[in-house]
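Note that one protein chain of the assembly has been removed; the remaining protein chains are unaltered in position.
Chain IDs A and B follow the sequence of writing; residue 1 opens each chain.
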Amino acid sequence: MSLLAHRTSPVWIAALVHRLSGLALAIFLPFHFLALGLAISGEAKLDGFLRWTNQPLVKVSEAVLLGLLAVHMLGGLRLLALENLAWRAGQARLALLAIVAAMIVVFVFLASML
Amino acid sequence: MPETLLVSLWRGGTDGRYVSYEVPMRENQTVLDVVTWVQRNADSTLSYRFACRVGMCGSCAMTVNGRPRWTCRTHVSKVASNGRITIGPLENLPIIKDLAADMRPFFEKWQQAKGRFAPSKARTDPIERIAPDNPARVAADAAIECINCGICYAACDTVRWNSDYLGPAALNRAWTLVNDVRDAANVERLTAVAANGGCHACHSHQSCQEHCPVSLNPTRSIAGLKRRTAQAYLRGEIKP
Partner (left out) sequence: MNVRLYVWQRLTAALMVPLVLAHFAVIFYATQKGLTAADILARTRGSVAWALFYGVFVLAVAVHAPIGVRTVLAEWTPLGSRSRDIAVVLFGLLLAVLGFRAIAAVVLA
């Protein structure tokens, strides 16, 4: 029996993306706080770190992180709407729009780097 | 059109296996027809369930090519890919034998969710007047047609991943009773569905809604329960 047989609905995929993005952000956050904490030893350490982040690979990762945050928030808004507003049809389309919006955020950020 | 179907049926219990049968293909054939043919012509030891065979009772629910369906309402032509079908018992439930799943956990959770009506009046009291367009009644009516076939429960991944989860059918029924003004047990019911494994465990995958053969929407009912329980909790009416 195929485990993924009926798990192709956009709404199901949106839930999976929401969960995976949340996990990724949860793993990323402590490192984010640690990086900012470098300022404790004065701006030199933080500056060194910021210059390190100027590499393309890091910039792409930053863009991906922003995308993850955007998609997680949009997925969360979808849930808040579903749970608190009147039921509406066409949620599959909204779920896809949310993912597209998150990708736009990623590309805008990347484009601003060029 | 190929003359025979290659049908894989689950045989045995949890540690069973798929066994293949060749079944004659017909012009108009349901999956239930196929299973019945096997039991009558190929192997009389095959165990399976059905009753009405016309899409009213929900007894014939099984997993067909990975999706839970009523086999009497599933035409072979719609599901057989390359003349092959795989049929197993409903998922997320213990297997009794072959294609028959044990529905007891499903019904136990129904009771846990307080899915039974608790009267507030005696027979000598006047009949409660409920307008059909009363919003609570409309909400209850939209969810009331459930015949407990178990398809939503079998389709739900949260049921699969969380053994405490009461499941879409039990919560959907609880929602109809929460909206029934005649019912007297709503504090206990809201407390029951606000606990661990209650309505808040639902992730709104909507597999239940996608598969329900009578087009019910347990996700919507569960969203309603989330609102009601949150309000009741914040007002101190329930203390789970």
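The rule is simple: a residue touches a chain if its C-beta (ideal position, glycine included) is under 8 Å from a C-beta of that chain, and two chains touch if they have at least 3 such contacts.
Quantities reported herein were computed from a predicted structural model and do not represent experimental measurements.
Contact with the undisplayed chain is limited, among A:I13, A:L66 or A:A101, to A:L66. Contact with the chain that does not appear here is found for just one residue of B:K109, B:H200 or B:R220, B:H200. Mapped onto chain A, the interface with the missing chain covers residues 19, 22-23, 25-26, 29-30, 32-34, 36-40, 43-44, 46-47, 49-50, 66, 69-70, 73, 76-77, 80, 83, 105, 109, 112-113. Interface residues of chain B facing the missing partner chain: 158, 161-162, 194-196, 198, 200-201, 226, 229-230, 233-234, 238, 240.
Keep in mind that, in the parts below, only the chains that are shown with their structure count from here on.
Once the centre of each chain is set as its mean CA position, chain A and chain B turn out to be 35 Å apart. Across the interface of their complex, chain B is touched by residues 1-3, 5-7, 9, 11-12, 15, 19, 79, 82-84, 87, 91 of chain A. Across the complex, chain A is touched by residues 63, 65-67, 86, 88, 91, 155, 157, 203-207, 210-211, 217, 219-220, 223, 226-227 of chain B.
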